[in-house]
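With one protein chain removed, the remaining protein chains of the complex are shown where they sit.
Chain naming follows the written order as A and B, and within any one chain the residues start at number 1.
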Amino acid sequence: MRALGFAFSFTLTLGLCAFMIVPIGMSILAGITANYFVGPSGGLTLSWVQQVLSLYLPSIVLSLMVAFTTLGIDLAAGVPFAYVLARNTGTLSRLAEELLSLPIAIPGLAIALGLIITYGTFREFRASWLFIVVGHVLFTMPFLVRSVVAVMRSIDLPVLEESAASLGASFLQRFLGVIVPNSLGGIVAGALMVFTLSIGEFNITWMLHTPLTKTLPVGLADSYASMRLEVASAYTLVFFVVITPVLVALQRFGAVRVRGT
Amino acid sequence: MSVAIRLERCAKTFANGARALEPIDLSIVAGETLVLLGPSGCGKTTTLRIIAGLEEPDSGGNVFFDDKDVTRTPVEKRSVGIVFQSYALFPHLDVAGNVAYGLRIRGESRERLRSRVNEMLALVRLTELADRKIDQLSGGQKQRVALARAIAISPRVLLLDEPLAALDAKLREHLRAEIRDLLRRVGITAIYVTHDQAEAMTLGDRIAVMNAGRIEQIGTPLEIYRMPKTQFVAEFVGNVNRLPDGTLVRPEDVLIAANGAGEMHGKLRSIAFLGDRLRLVVDGCAEDGLIVDTTERVELAIGDDVSLQIRPGARVRLQ
Partner (left out) sequence: MIFTNARYASSLVSTIVLSLSVTVAAVSLSTIAGFFLARSSFPGRAFLVSMLTLPLAFPGVVVGFLVIMLGGRLGIVGDITQFLFGQRVVFAYSITGLFVGYLYFSIPRAILTIMAAVETLDRSREEAARSLGAGHIAVARDVILPGLAPALVATSAICFATAMGAFGTAFTLATDLNVLPMTIYTEFTLYADVAVSAALSVVLGAVTWVALALARTVAGSTVAAAG
């Protein structure tokens, strides 16, 4: 009876894995096959990948720029904000946390719409890649703050600060020298999450982009719609190559826990 | 109803290579309370879990309930009552629901269930709290619910894994006595795991002192205390002094001799008032300071000469 349950669960799990992996494998294969109709027997080639890079390199670069800028802003604003939230347990901070969960609840589309409606008249801003950064920051900030707050709440902040202060450290010294190093786990996890989310972000970016500010996922959608299957697959392969190291790092830090505590 | 238990050559090595138990043999009389006493990591909990059926002994080891081999019987078929250190109460059931659980599984009738639950709650004196939710109970109350739940199924043996460890000292002392009375009343074979020597002495008909996966000595509390077989046992159940001739003596068996006519003499190093006795440390009688516990109200100062006499028959010679 026990063995039956084990066998069933194991088979189901394997089935789910296959469901997840097979399409990815197929896509990668398609990206390096000379001709998809013929299949791998027709030969493997990197020419599709080369074509993708020549067509879409600006998008890839832009995505990286947006991701790093978003990360920078998120860290600069988010870590101190997380500290404030972790230290205060009053109603104001609980309200702030509720507000923080709003961007997560509101679908990307709505966030984008909101941004366009609010800032659409600022011509230059609207057309620049910073507009996209704003959307990404809005969307990713809660994840970083959540992750950092969780870690900060789990360590005994007041005690650490008091002992540092008693040894003569100023606030800035305490923040940079004691609090941040001790929260590093949450900060790194949050940072990786932000980077991953930004690179893969589509819903908001699609609405906000202009022909001059195309990111990687936008380019992907473009290639799916208008390019050969092999080119689209090769582009997807490039995406996998960019994102997999970050994901592996995320898992290593045990942070791909989409729960937050 | 309650069984005699026998362990033969039971050892346990865990998957990560940790050797928790060397092969031990253990015989427990039906109806007795045996205490497994020892420091953490000595194998006492592993032994308990093997008796429960939560762990299997390494091959070659066997567990018998009344001469019936239960080594391969899973825990749900062994009819053992377990009280865990963390109580392990079911949070979505109230007190009565928890106590009734085992009976419900057995398909007891509604009336039989209710009467048994009431009987159990009366036994642990929690009748008024029958409808209370688990998270509203104090530690001591939770522990009593755990006890009631385990006894409700009329198990063949009751297994208690450091049930008082999570409680504060005063409560522990109080509940210790309650459990002892309860075990006597119910008359069930009970195995009690603890690292607390006072608990062991209070509760156990016999005590098995364990160390590093082995049983060092089994005996009544008196035997263990007054006639320890090894240094470890002697030191674990109480303070002990080692005399120059290799024998051991307990602090309370070192008496202050009148008029300086004792067999040993030394200088007083320190004196501490412990409430129910004075603890003196005397230099010059043993390798380290000799610990002397006395209930006499003596007037001594540090540096004074002290004359000591050992109570006749109280010296312990180890095997």
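Just so it is clear, contacts are C-beta pairs under 8 Å (C-beta built on N, C-alpha and C of every residue); 3 or more make two chains touch, one makes a residue touch a chain.
Because the structure is a prediction, the values reported are computed rather than measured.
**Q** Can you work out which residue in B:Ala88, B:Ala122 or B:Ala177 touches the chain that's missing from view?
**A** B:Ala88
**Q** For the chain that's not shown, point to the residue among A:Val84, A:Leu102 or A:Leu212 touching it.
**A** Result: among the candidates, A:Leu102 touches the missing chain.
**Q** On chain A, what residues meet the omitted chain?
**A** Residues 1-2, 5-6, 9-10, 12-14, 16-17, 19-24, 26-27, 30, 36-37, 97, 101-102, 104-110, 113-114, 117, 139, 142-143, 146, 196-197, 199-203, 206-207, 217, 220-221, 224, 229, 232, 236, 239, 243-244, 246-248, 251, 256-261 of chain A touch the chain absent from view.
**Q** What does the interface between chain B and the hidden chain look like in terms of residue numbers?
**A** These residues touch the chain not displayed: 52, 54, 74-82, 84-86, 88-92, 101-102, 105-106, 146, 149-150, 153.
Definition applied: only the chains that are shown with their structure count from here on.
**Q** Between chain A and chain B, what is the gap in Å from one C-alpha centre to the other?
**A** Roughly 55 Å separates the two chain centres.
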